[in-house]
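Here is the structure we will look at.
Apart from one protein chain that is not included, each protein chain of the complex appears where it belongs.
Up next, subunit A:
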Amino acid sequence: MTAEFDLPFILGHVNYWLFIVLMMTGLYIVVAKGNLVKKIVGLNIFQTAVFMLYISVGKVSGGTAPIFPTDMNVDPNVVYSNPLPHVLILTAIVVGIATTSLGLALIVRIREQFGTIEEEGIYQIERDMAAEEYRLHSELMSERR
């Protein structure tokens, strides 16, 4: 690592770090909060931050949006930003909403089955179910003996 921490370096990289701050806020929500809807919101924040990080890689300073004049007379002196990250992120946004909707549908099903959308409550119910099964099993085994 030979990076020098001078002012141009920091100014050139500070936006990446700010995106990482947003990303980590989203990750914190996913890890620390027990409510499933809130976890999905956290995941969405993380995802949006990743999109912005990716788009910022394609930005060229002094550039403009990659759209030509309608008569297609392109001025060779105009600098255009990189259109490729935009295309990839467009796809990613649509796939993101598809996964979000699937997650939300799962939450609706979980609520129907367990009556709660809190992680703690779901764990408690699962522990109770496991304990009940264990009790039944040991009863059965002692009868057989």
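The criterion applied here is as follows: contacts are C-beta pairs under 8 Å (C-beta built on N, C-alpha and C of every residue); 3 or more make two chains touch, one makes a residue touch a chain; residues count from 1.
Following the convention adopted for this analysis, contacts and distances are computed from a predicted model.
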item: Choices "Cation:proton antiporter", "SufD family Fe-S cluster assembly protein", "Molybdopterin-dependent oxidoreductase" or "MoxR-like ATPase" - which one is the UniProt name of the chain not shown; value: "Cation:proton antiporter"
item: Sites on subunit A contacted by the missing partner chain, in the whole complex; value: 1, 3, 8-9, 11-13, 15-18, 20-29, 31-35, 37-38, 40-42, 44-45, 48-49, 51-52, 55-70, 72, 74, 79-87, 89-91, 93-102, 104-109, 111-112, 117-121
